[in-house]
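With one protein chain held back, the other chains of the complex are shown just where they sit.
In order of appearance the chains are A and B, and numbering begins at 1 in each one.
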Amino acid sequence: MEIIETIINGFSLGGTYAMIALGYTMVYGIAKMLNFAHGDIIMVGGYTLYVTLAGMGNPIMGLILAVLVCTLLGVTVEKVAYKPLRGASPLAVLITAIGVSYLLQSLAQIIFTSAPRMVYVGGQDGLGYVTIGDLKIQTHIIITLVCSVVIMVVLSLFVKYTKTGRAMIAVSEDKGAAQLMGINVNMIITITFAIGSALAAFAGFFMLMKSPSLTNTLGAMPGIKAFTAAVIGGIGSIPGAMLGGLFIGMIETVAQVVPGMGAYTIAIEFLVLIIVLLVRPTGILGKKRREKV
Amino acid sequence: MKTRKNVKPTHYINYVVITVAAIVLGILSLVGALPASYQIILENIAIAITLAVSLSMVVGFLGELSLGHAGFMCVGAYLGGKVVYVLSPSIGEIPALLLGFVVGGILAAICGIIIGLPALRLRGDYLAIVTLAFGEIVWSLFMNSSEESFGGALGMPTVRIDKDYLFIIALVVVLICLAVTQNLIRSKHGRAITSIRDNEIAAKATGINVTKYKLAVFAISAFFAGVAGVLLASSNYTVQSQKFNYNYSIEILVMVVLGGMGNINGSIIAAALITFLDIKLQTVLTGELAVMQDLVYALILIVIVIYNNAPGLKAFREKYNFKNLLAKVIKDKNDPSHARDDEAKWDRVPTKIQMDEVLSVDVQVKSPYTPDKAEKGDN
Partner (left out) sequence: MSKIVLKTENLGISFGGLKAVQNLDLEIKEKQLYGLVGPNGAGKTTVFNMITGVYKPTTGRFLLDGEDLTGKGQEAINHKGIARTFQNIRLFNNMTVIRNVLVGLHNQPEFKCSMVESIFRLPRHFKTEKAMRERAKEILRVVGLEDERNNLSCNLPYGKQRKLEIARALATNPKLLCLDEPAAGMNPNETAELMDIVRHIRDQFNVTILLIEHDMKFVSGLCDEITVLNFGTVLAQGKPEVALSDPEVIKAYIGG
């Protein structure tokens, strides 16, 4: 029974990581930049949730507002900080993203101080348990699992079957050619940031359901881990991000259960990353490209 | 026509400035006229400069992005610091410190080679993420070490070397690091290294041993990061593993970037200024106000990077840049023979820092004279 619970927990945590990893991977695929500030969007979503809960006490309303605020923030950051640098060295963009990350973290600390805030999505007692036969699983795990699966399916269908989704694929393949075909590349990049940030808001919601403590560095470590997940899966690849997210979630959950391994979770995850990259330099589902000489 | 144009006064000014500073401040300190707070600032500045200069070798000259520099430093701080701690009661502080430098530096250099190996296979953002992973692995391992070995979560106790002269030793380390870096870069080997940055395919076709140079740069860079780690350990009573997480690596990277890619003096100034401001502001902004500093810091970073790199601001930049303004004041001596040819302009570096180029080597440079022919049918 414990094994099944662990697996379900792993999938659930993996779902959260996949949500964040999707943001990284989509932005990378389309804008060809590493959005280091992505993790901090989660944190902003968390504080939005906190404020809404304090004001209205309705977690669903909180989630909706968090999604809106994050989307708006993601788009604004893109317009203000990244758009002027389009065409500049990717390193310059990366450093700017790091700057934005620091900026968001310090702004949050100025507004909410460094003391942790408690965000009880399901009230003080938590969301309780669901029992299926002999299995006793926390409700938030089920919610996370179901929501993330639904979101991933919707996102896949969106990218595959809508006009905007196909335009996104076109832009990620070849920006110049896409532009010549009449695709509004700027618009597609904005939409990508919007979607990525909205997913980050969901991830923040899931994370706070799991553990209610909220600080301004909420998104930092999960951000790095999700980035790792995106790279393991093959950055730029949407199924890759999902796979990588599940992979990292599973490793983390298993490492926590095995005696003596818990403390080494970070080391194990990053070791796996290095090994995967050495075996497959573009990640599990990444595309190989070769430059013309 | 001068024959040795590579001997330029600007190449040596940094040695002179640092040596003079070390002597003057050293005398002041030994007389007792230098406040302890300034001694500590100097120690930290020296550490930061060593880190920035050593990282600029990898980022600025080899052209690979490393986000794990603090990891090498961590290796040096813990292992070299341990050597100093164990040996100083028996052989005295200074010999133990020197031995610590050697051990910490060499062990870090070995880690550098281990991390340099994937650098041969990976490039760009992928390599960056491997270095980041390395840094995180290192500190988390020390974090989980047993209390007897490396102190675990509590941190490892170290020997605090006397404030009165540690900063002088640290400045000497800076000078050595500078000499090694500059002498290497300003030699045929430096040209080989920068040729790898500028165009790896062409470098290989020209017969440059890319493997050898990549590993050498990673090893030397890691060596000095390790030495800086030993210095840090010796300027504190304990070392805490969490300090060496990726934020610290990024802080070092920021110094290199603000100083200008491949501009050693720029990195030195940036490192010194940032460290100085950090410490000074810490005393002014206390408690919750401390975060104001991060805020300002982040804003400055964003503004400077956008200003320096935005393609849209190019005309503005060329009209109002520091060099041109300076040239108006001082008579322009910038004839082409003074071209700073080890300095890289971002818009001219065919940055390898792009992930989808993983198996390739560089991106086409689009200058007005090289029409992009990539689409031409002949492969």
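To be clear about the criterion, a residue touches a chain if its C-beta (ideal position, glycine included) is under 8 Å from a C-beta of that chain, and two chains touch if they have at least 3 such contacts.
What you see is a predicted model; the values in this text were computed from it and never measured.
S.K.: Touch as defined at the start, partner being the missing chain; which of B:T19, B:S37, B:S149 or B:T206 qualifies?
M.R.: B:T206
S.K.: In the full complex, which of B:H11, B:R160 or B:H189 touches the chain missing from this view?
M.R.: Here the residue in touch with the unshown chain is B:H189.
S.K.: By the contact criterion defined above, which parts of chain B meet the unshown chain? Give residue numbers in ascending order.
M.R.: Answer for chain B: residues 3-6, 179-180, 183-184, 187-192, 194-195, 197-199, 201-210, 216, 262, 336-337, 339, 341, 343-345, 348-350, 362, 364-365, 367, 369-374, 376-379 touch the chain left out.
By our rule, only the chains that are shown with their structure count from here on.
S.K.: Any idea how many Å lie between the Cα centroids of chain A and chain B?
M.R.: 31
S.K.: Mind listing the chain A positions that touch chain B in their complex?
M.R.: Residues of chain A touching chain B: 28, 32, 34, 81, 84-92, 94-96, 98-103, 105-107, 109-110, 113-114, 224, 227-228, 231, 235-236, 263-264, 266-267, 270-271, 273-274, 277-278, 281-282, 286-293.
S.K.: Give every residue of chain B touching chain A within the complex, in rising order.
M.R.: Residues 65, 118, 121-122, 125-126, 129-130, 132-134, 136-137, 140-141, 143-144, 201, 246, 250, 253-254, 257, 261, 288, 291-292, 294-295, 297-299, 301-302, 305-306, 308-313, 346-347, 349, 351, 353-362, 374, 379.
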